[in-house]
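All protein chains of the complex are present and in place, except for one that has been dropped.
Chain nomenclature is as follows: A and B, assigned in order of appearance, with residue numbering initiated at 1 for each chain independently.
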Amino acid sequence: MPITKNRLGAALALSVSVTSGAALADESKVLNIYNWSDYIAPEAIEAFSEKTGIEVNYDVYDSNEVLEAKLMSGGTGYDLVVPAGAFLERHVQADIYLEVDQSRLSNYDNLDQVMLEKVARYDAGNEHSVPYAWGTIGLGYNVDQVRERLGDTPVDSLDLVFNPDVAAKLADCGIAMLDSPAEVVSMALNYLGLDPNSEKKGDLKKAEAMLQSVRPHIKYFSSSKYISDLANGEICLAVGYNGDVLQAQGRAEEAGQGVNVGYSIPSEGTLVWFDVMAIPADAPHPDAAHKFIDFVLQGDTAAGISNYVYYAVPNVAAMPLLDEEVSSNPGIYPSEDVKAKLFTQNAHTPKFDRILNRSWSNTKTGR
Amino acid sequence: MSLYTAIEPEQAEACADGGASVPLWRQEGAEPFVKIENVTKKFGDFTAVDNVSLNIYKNELFCLLGGSGSGKSTLLRMLAGFETATSGRILIDGVDTSGIQPWKRPVNMMFQSYALFPHLTVTENVAFGLRREGVSRSETKQRVAQMLDMVQMGHLGKRKPNQLSGGQRQRIALARSLIKRPKLLLLDEPLGALDKKLREETQFELINLQYELGVTFVVVTHDQEEAMTLATRIGVMNQGQIVQTAEPHEVYEYPNSRFVAEFVGSVNLFEGKVVEKAPGSVRIDSRDAGTTLSNNHGIDCAANQVVNVAVRPEKISISHEDPEQRDNCVRGKIEDVAYMGSLSLFRVRLDNGFEVRVTKPNLMRAAAERFTWDDLVYLSWDEDSSVVLTS
Partner (left out) sequence: MSIIAESVRLTGPTLRALILERLGQIKCGRYAVISIPGLWLAVFFFIPFLVVFKISLAETAIAIPPYTSLFEFDLEEALLEISINLGNYRYLFEDDFYLAAYLNSAKIAAISTFFTLLIGFPMAYLIARSHGTTRTLLLSLVILPFWTSFLLRVYAWMGILQKNGIVNDFLMSIGLIDTPLTILQTDIAVYIGIVYTYLPFMVLPLYTALEKLDGALLEAAQDLGCKPAQTFFLITLPLSLPGVVAGCLLVFIPAVGEFVIPALLGGSDTLMIGRVLWDEFFLSRDWPMASAVATVMLIVLVLPIMLIRNNAEKQGEAA
């Protein structure tokens, strides 16, 4: 098998070099990016093209799973992708990324060292990736409806969703939960005082039992639907990504229907996530990809992105350039003591993944 | 049961045909079985049936004859209850049928396409009507067997319709429509889908069956020969109206209009002007014939009225010698000869260019006088043989 493959590969390479010799010059002026939807400031792409003369083809996806399925099939033709941390870890194991040549990134020193260290838990030595943005998973809530039902109970606690007595009070106005087994179970383990990255069956059982106990009060599990539902008052509480909740907040304000959305980071500590830039092993234009990464690491570019997408960037040079509204929002840039309690969720072994997913399916379907 | 049920003694004696009685429709004041009174049926702007009144008597085999679009099928469908008359009414056995649904009428219909249920066997098809009536299983079985035997299909009871020939389907359709012993059976082109030979055989079977069962039949057909063979009486329809109702020979020999004369059989029509009118006879000067024509039937016409004189081809005699007749004699040249076995057909071109059709039976193999192409011939007929048509 390997022999045939190599021969075929050689033959293909030969034919390509013969036929496309003329077009080669232009080819190097192209960059194919595959990123999350609504995850960059449009001006950043324009500015990059203007500066380097490289034409950017920009495609978007809306789930890590879709990105992963494409990458795992190979031959995507993308030069730069933006996976989440736990996915990155698995992808590095599968050897699907090129190493990033840090010597070619003049702005690499702009990166926040603390954040680089956290990302290194997924990618040893930050060899295959450069952090793009980060955020937290927390509680998005309808301020008035929750106050009406819970009074002065503090809203910065996971009791709201993980304590059946409290959750029961909110069931009638609707609780939504991320449909992301690894992340939610990790938070559940942390809430129960266990290791959030535990792969012990017993720990998983405890987490499942707790989740089952609140299951009757949860309206649905979804990783995207809660944005519009929070905004129009269809639900009153969601465990969701900070950026999404802030987006819901913005939409609710725009709609002017009197829906008031808040975001809180649980005092128990919560999950921090990272999205990183990485270059697929078969990327046709790795040089252009490096140039783009370096461009994103510029303080002004990073600040522009953060101001636009309402997510935090791990870039110290960007901090002074942020809009006041963004930098002072604790939902985007939390305080240092909150930051200290953040934990990461690592990739699981395939075997644990299966048990985890089965447990999650059982929880969701209430079996 | 006899074909002619109600016999009045004096009329029976008066009747010339040995032993048979006078049929009901010739009797004054006989009660009709089906009474159609001023029935009109309109589909939007189109008048399918136009103010038709018609009486059909018990045990008749009445044929509605007409071309397509003449309204005959619509009339039949109104009898079955599938169409409702726009105005007028229909009585069957003395009962006004308006508002009576098809499934409640004592009437059955045999459809032109036979409409056999393709998912049911022959037996199930025939039994269908009885099962709906709630007849017991055993009786149904017995009656179906009897009916299938009668149409000689007893051996095919387990087959599905698509495994039958056209003739077999026709019999099953007939059996199915008769099983409920309807007072009135409607047949829509019952023989239309059969080939010629089979049609001729079946015609007689149909007549015999009707005679045996004593059911009143109303048959719709466009085939005048079929109507002639089957019918006790024929109703000729044209453009929604019944133009003539009469016994078959009457329709043929004494058509009451140019339409009927042309529609039923073949005919030569000479247009002309009435020049002499006496009680019981009339003389007509015809440009078409190039001579005067006379007729001894009393007809209602005025002097100088333009009329048509109709002469059937077989009523005309053909000869080489001039029969020296004052009227009803024309001369021409044989243009075409068609030998048809039992008879020969001649197309004769008159001196004035008018074409006349003549048939002559081939009575002997070698006739004394032979007629062939380009012969100059004289055509003549009796005063009695023509019909003068005013409409």
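Rule of thumb we're sticking to: contacts are C-beta pairs under 8 Å (C-beta built on N, C-alpha and C of every residue); 3 or more make two chains touch, one makes a residue touch a chain.
In this text, all values refer to a predicted model and were calculated from it rather than measured experimentally.
Contact with the chain not shown here comes from a single listed residue; of B:67, B:102, B:214 or B:361, that residue is B:102.
Of the candidate positions A:42, A:74, A:154 or A:330, contact with the unshown chain belongs to A:74. Of the listed positions B:82, B:204 or B:373, the one in contact with the omitted chain in the full complex is B:82. Considering the full assembly, A:232 is the residue among A:232, A:267 or A:328 that touches the omitted chain.
Here the missing chain is touched by one residue of A:118, A:219 or A:285, and it is A:219. Interface residues of subunit B facing the missing partner chain: 80, 82, 101-103, 107-109, 111-113, 115-119, 128-129, 132-133, 160, 176-177, 180. Within the complete assembly, residues 1, 3, 63, 65-66, 68-69, 71-74, 90, 93-96, 179, 181, 218-222, 232-234, 350, 353-354, 357-358, 360-362, 364-367 of subunit A touch the chain that is not shown.
Note that in this section only the chains that are shown with their structure count from here on.
Distance between subunit A and subunit B, defined via averaged C-alpha coordinates, is recorded as 91 Å.
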